[in-house]
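Yeah, one chain of the complex is gone here, protein chain that is, but the others are all in their spots.
Moving on, here comes chain A:
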Amino acid sequence: LALALSRPRGEDNIISEEEAAQYDRQIRLWGLDAQKRLRGSRVLLVGLRGLGAEVAKNLILAGVKGLTLLDHEQVTEESRRAQFLIPVDADGQNQAQASLERAQLLNPMVEVKVDTDAVESKLDDFFFRFDAVCLTRCSKDLMVRVDQLCASRNIKVFCGDVYGYHGYMFSDLGQEHHYVEEKPKVVKGSNEANDGPEAKKRKVDPNETTMVKKTISFCSLKEALEVDWTNEKAKSSLKRTPADYFLLQVLLKFRTDKGRDPQPDSFAEDSQLLLQIRDDVLETMGLSSELLPNTFVSYCFSEMAPVCAVVGGVLGQEIVKALSQRDAPHRNFFFFDGLKGSGVVDYFGSK
């Protein structure tokens, strides 16, 4: 077990009384080992808008060792209203910097740091100091680059965004992600007919459990986004494929082309462009535009706070799972549709 699972990275292996008291309710859920692994993990979080703030909150409360908040953008009225960490008088400040104080207060036991550089400007080795990287509001090219960089070094990579009522998260936990699952202990059935000494054996508590080791592999973001839809197998799976996957492709292309996300202020031109991009993207994939009906444009502007909460919750928990190496991770996309209230986990990429 010690070989497959990384050693808890904490400098000391001891949980303090303060931690035990504060983390009590989650230790009772995921166990002390998992908490220790969390406690030894450093995470990079890029993007501190609505989704970023939710993820930051969730990771800080969970008790990671360190969280670096990276964002080069400045606070505007719009961005401030989108999240709960930035004080009301912080317009014009750097977004990550403005979020620092409140973030730190969420849990003084976590080292919260700020980086105001643009993520595109970071060199490779910047990312290597983290155990997990979470990218929000990033371009497709950057995400692909960081993913390629990190996954081979066993750095867990996560991406996520919220577009209006829709949101997604993606994870790449590497070729070999090891984790444990807690399963109920199998109690050997006693031979009821036998009244003898066998019937009087020491009882196994029906609530006793055992830990089962598992390994799972993930593909790269590049592979996940470059699925070949022209082959028969892919085509037959289309019916069960969430339209959100294609919506994501469209929005990522918009972001690359315009350097920003669709803005309510330019609704008319942006929705036109979105429809155009939809046609282009689906055509390139050899697919019909009908996969993504026109109505989609109405629902993907701006970040809805409740959608950030849902996606941020799932994403935050996936990061916790990966770092603690406990419980089966969602593989490899989660799509949330806030209109339907449905949340779907699906795999895209090489099998």
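The rule is short, and it goes like this: a residue touches a chain if its C-beta (ideal position, glycine included) is under 8 Å from a C-beta of that chain, and two chains touch if they have at least 3 such contacts; residues count from 1.
Note that in this section contacts and distances are computed from a predicted model.
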Among "Serine/threonine-protein phosphatase 2A 55 kDa regulatory subunit B", "ADP-ribosylation factor-like protein 15 isoform X1", "SUMO-activating enzyme subunit 2" or "GOLD domain-containing protein", UniProt-listed name of the chain not shown: "SUMO-activating enzyme subunit 2"
Residue among A:Val146, A:Leu251, A:Val307 or A:Leu323 touching the omitted chain: A:Val307
Which residue of A:Leu106, A:Leu142, A:Val227 or A:Met285 touches the chain not shown here: A:Leu106
Interface with the undisplayed chain - residues on chain A: 13-15, 20-32, 50, 54, 57-58, 61-63, 78, 81-88, 102, 105-108, 164-165, 182-184, 195, 199-209, 240, 264, 267, 293, 295, 298-299, 301-310, 312-314, 316-317, 320, 327-328, 330, 334, 336-346
